[in-house]
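For this view, one protein chain was removed and the others were kept in their places.
Moving on to chain A:
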Amino acid sequence: MNQAAPAPKENMGNPIPRVDAGLKVTGQAGYPADLAVANVAYGVLATSNIAKGRISALRLDKARAMPGVLDIVSVGDMDGVDKPKFGNTGASSIGPLHDRTIFHDGQIIALVVAETFEAAEEGAMQISADYTQETPSASFDSAGAEMEPAAGKSPLFKEDVNAGDFEAAYSTAAVKIDQTYSTPTQHHNPIELFSTTAMWQGDKLTIYEPSQNVTGWKIELARQLNIDPVNVRIVSPYIGGAFGSKGPMTARTAIVAVAARRVRRPVRCVVSRMQAFNTQTYRAETRHRIRIGAGKDGRITAFAHEGWEVTSRPDPYVVGGTSATGRMYDYGSVLTRVSLVHADRNTPGYMRSPPETPYVYALENAMDEMAVALGMDPVQFRRINEPQKEPIGGKPFSSRSLINCYDQAAEAFGWSTRDPAVGSMRDGDWLVGMGCATAIYPTAAAPCAARVRLTADGQVRVQCGSHEIGTGVRTVAAQMAAERLGVDIDKVAVEMGDSALPPAPVSGGSISTASVCSAVLKACEAVREKLFVAAAGNDGPLAGSGNAKLDMTNEKVVTETGKSAKLADVFKAMQIGAIEEYAEFAPNGSSPEALKKLYAGQAEFHGGDQDKDSVKYAFGAEFVEVRINSYTREIRVPRMVGAFAAGRIMNTRTARSQLMGGMIWGIGQALHEATEIDQRHARYVNRDLQDYLVPVNADIKAVDVILVPEVDHEVNPAGVKGLGELGNVGTAAAVASAVYHATGRRIRDLPIRIDDLIT
């Protein structure tokens, strides 16, 4: 065991290295744009440079005349193809080549297909357009932006949650705050660029594209192209950075498929990093007003959280994190309201912890302010307001280890050494600040299917159309099968990332481990059942063991009393070579339609705040130390500690890695990341990694992850709470409170930069 492979504690699995680790670090893992394709032609996008208006003329002649250019798909070339739909699987309802309206900057206006990438790129540069321009609305404060209540506009956000009489409680509270917070626009910049490769064989279409939802995409792409879904296959064996960016399918996929059909060749389109800022989904900017009222004893009596989110003109994308913030503490009364602001921007989409990252940032920064207003230690303030039941529906938590997380993280961090006086801690020329915040993420699961095959020689094959987005889901699925079938993990092969496999839900919302493991578990149980019946049967090698409980270990079926039979012998008795079981898992509370919907690419999520009997969340506590140069004010983060509890931990190595990655991203959200919008033109200006800053190695010093044991049988059969998105919730607020502690400056608008502290 070492730091990367923490020793498992109670209810934790072994830190088995990722089954695909070797392939990844040696460059052999085949990412979709790397997969060799014979006779491939290259596609490059041409995009608009205005944000609002109509194309009056499109000039393609120069591009057509370029040597090597084979074809150009542009506005008007989508006959017989339906427009994309906004929703679970579709990123936006904007069909850029369906009509001449420009909804946002960088909108696709053509795809140039050529013999070489260089010719296609040059062709795309030669395309120009005339526009009838209108003045675009860039964001919240722009003239022409339209505001509406978010509740009911999206199936993901049905209503604003409320409890008790907030106004009355707030007006009489002894101590109160009323503040506004904001988070900036952020863009996905995975190292693996976005890409689509489309290949037709007769009427069969195969797509290689990094995807977090191969089943959903298959159905949606077939709908757009008006073809039978059985003829569509989406292949995405490895994904180099997903975090929501590869969840919804964008308009590009169908456009590349159309191009491949026209040129009768496979077409590969890799989107440049700059174009990805405009053609992919992103996290839109948010604003928050938070009011908290409390008694002098620190007990909160009133909490209000109002949120505003930017979205595109046509689509009501909403994150609505008030569902989590409204249930975080024992508030007494709760008032929440989420509003959407429609502007001339592309439709936003999921980004790691979509609702919680911005909303919990605001809540936790406010909690720290409130602790200061009360003159109370911020950890103690959270302890005082720890709820027995969630305040909205009065339901119990299936499990909640927040205080335990605070205790363990505070101890490891050395919180007791903190002098609470602002600006009191120094190290030479550097001001030292310490802060903390809560992390929360809803625990959900969705229906999932899996096929498991065991052969007489102990080889296991697991098939599931889920997606290895870097979380290690292949590895934990292998671990689950190895454990239940009593074989070494080296004997388990896991196939994923292909819509031809048994369907799995979108790999989003941190549901994959729970959903996939529950389905694999179910299939393994069925395999075991068949083996046990045969082993204990009249002709079986364990005949006569009666009703004794059987188990599998070391490639044997074993009894409680110590008798055992080799797998090979059981198979021999059965006179077969393999057992294969197909299992469908549906979480508690699933509708009768749930499995049908899974095959239709519309997996139902259950858990979180949706269940009748209890609410289900994973929690964590994060502590951060910052150092700020007393003179030039640059901000550095020498260390952070996070303690997290998330039910059964399948693999301590992959779990730690997810949580650590989240905390590191949290540093980026606190101090670096922001897409800059030129408000005059509603255009992004820092569309590359030179100006869109993310932390580099030198910014990340000590990151300590503590896995807190927790047992929760209620969440799902595997007992697993998702933790992929938990780590970066709270980090930014912890940094903001540490900055306050060091300097006395309360920064409420992210990212926190020198600009905020120098004057």
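Keep this in mind: contacts are C-beta pairs under 8 Å (C-beta built on N, C-alpha and C of every residue); 3 or more make two chains touch, one makes a residue touch a chain; residues count from 1.
The rule we apply is simple: contacts and distances are computed from a predicted model.
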| item | value |
| --- | --- |
| Chain not displayed: protein name in its UniProt record ("RNA polymerase sigma factor", "Putative oxidoreductase with FAD-binding domain", "Dihydrothymine dehydrogenase" or "TAT leader-containing periplasmic protein") | "Putative oxidoreductase with FAD-binding domain" |
| Options A:20, A:71, A:122 or A:285, residue touching the unrepresented chain | A:122 |
| Residue in contact with the excluded chain [from A:9, A:680 or A:713] | A:680 |
| Residue of A:41, A:198 or A:671 touching the missing chain in the full complex | A:671 |
| In chain A, positions touching the absent partner | 49, 118, 121-122, 125, 274, 629, 631-634, 636, 671-672, 676, 678, 680, 685-688, 690-691, 693, 695-699, 753-755, 758-759 |
